[in-house]
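Take a look at the structure set out below.
Here the complex is missing a single protein chain, while all its other protein chains stay put.
Chain lettering (A, B and C) follows the sequence in which the chains are written, and residue indices restart at 1 in each chain.
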Amino acid sequence: MIRTPQYWIEITRNALVLENYLPFIQDPGFGAFVIFGGTVRNFAEGKPVQALFYECYEPMAEKELERIAQECFAQWEVGRIVIVHRIGLLQLTEPSVYIIVASAHRADAFAAARFIIESIKQRVPIWKKEIFADNSSQWKHEIDLGKQ
Amino acid sequence: MIRTPQYWIEITRNALVLENYLPFIQDPGFGAFVIFGGTVRNFAEGKPVQALFYECYEPMAEKELERIAQECFAQWEVGRIVIVHRIGLLQLTEPSVYIIVASAHRADAFAAARFIIESIKQRVPIWKKEIFADNSSQWKHEIDLGKQ
Amino acid sequence: MKITVQLYAMLRDLVGSETVTLDLPEGATGSDLWDQLCQQYPSLAPYRSISRIARNHQFVTETEPLAPEDEIALIPPVSGG
Partner (left out) sequence: MKITVQLYAMLRDLVGSETVTLDLPEGATGSDLWDQLCQQYPSLAPYRSISRIARNHQFVTETEPLAPEDEIALIPPVSGG
């Protein structure tokens, strides 16, 4: 966990509870907040999914998330940022990530929240293994060597 | 209140509690949700604000919110929409509005949530009176007739 | 015909009443309604160009003819959210 008065970055094996993070972003100077939540969906690559397993290169992932938060503060007028990602085994509908951005004006919160989730999907070392209903499993982006 | 399996529209005098609305959007078919929250900010028109008073043309406001929700379902692949707006007297940091959109893919949830808040600010008959720290007050968009 | 108009926010404050009942000729439109209202309450005039008319909970243009059974409201610039 990396916590400053402006941002709260956390990678955890525990279930995510949204309410725990809301007091951190409360401030009479902010008029808007945007929350993005990612949850475990029952379908991927055209196949039914029963669970997801997330793995992480933890020290780098937290630092990369911190760099993303700092880029937001440099680009937009944002007041507070929370980025929490769960790792380990997650069941259907469980949240895997929460991104919360509070700002004076809504455009900044929307832009920064979108930037953060897109950045996570590009450059934060976290990997997802899809566990399908038939008990087969595969890392996302895994190359099917049989097809090469 | 207007509630269908797809959307939950509500205008209320009670304090908004985000957790009350989260079970409604939970579904294994959705992988993403976006929440927009509007809160009472301590500054407006360059003056310190101590509270906001919201008034509403209630039957039309709920119908207009319903039309906005229906426009979202027509434009984007969204699964569930919650729009709740509080009216009456609100203190600093209290939430005035929550918009929640759940969808299979994040782009739809972001786009619809943004569309909903922009639409509310354009065409839902709700009015905000700013109560300043010096106890003066003014409807937002009120024309200062002295200046005409 | 009698048309009752609901007023909100600054419009209600300027008139000092939540509703105003006007006597308009049959087939009068929103534009006629505004004309008579502004004559009776000149302080509303600056809001005419920035307000909209709602008939039965939907926005309508000023050219729309009104009927006594319609629920009519004037909608000054909104500020929800």
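Here is the rule we go by: a contact is a pair of C-beta atoms (placed from the backbone, for glycine too) under 8 Å apart; a residue touches a chain by one contact, two chains touch by 3 or more.
The structure presented is a predicted model; accordingly, all values stated were derived computationally and were not measured.
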Which displayed chains the unshown chain touches: A
- line: Filtering A:49, A:97 or A:112 for touch with the omitted chain leaves A:97
- line: Contacts from chain A to the absent chain lie at residues 38, 54-57, 59-61, 63-64, 85, 96-97, 117, 120-129, 139-143, 145, 148
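Throughout what follows, only the chains that are shown with their structure count from here on.
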Message: Need the CA-centroid distance for the pair chain A / chain C, whole Å please.
response: 49
Query: How many angstrom between the C-alpha centroids of chain C and chain B?
result: 25
- request: Send over the residues of chain A in touch with two or more other chains.
  value: none
Field: Per-residue overlap in chain C, given as positions that touch at least 2 other chains
entry: none
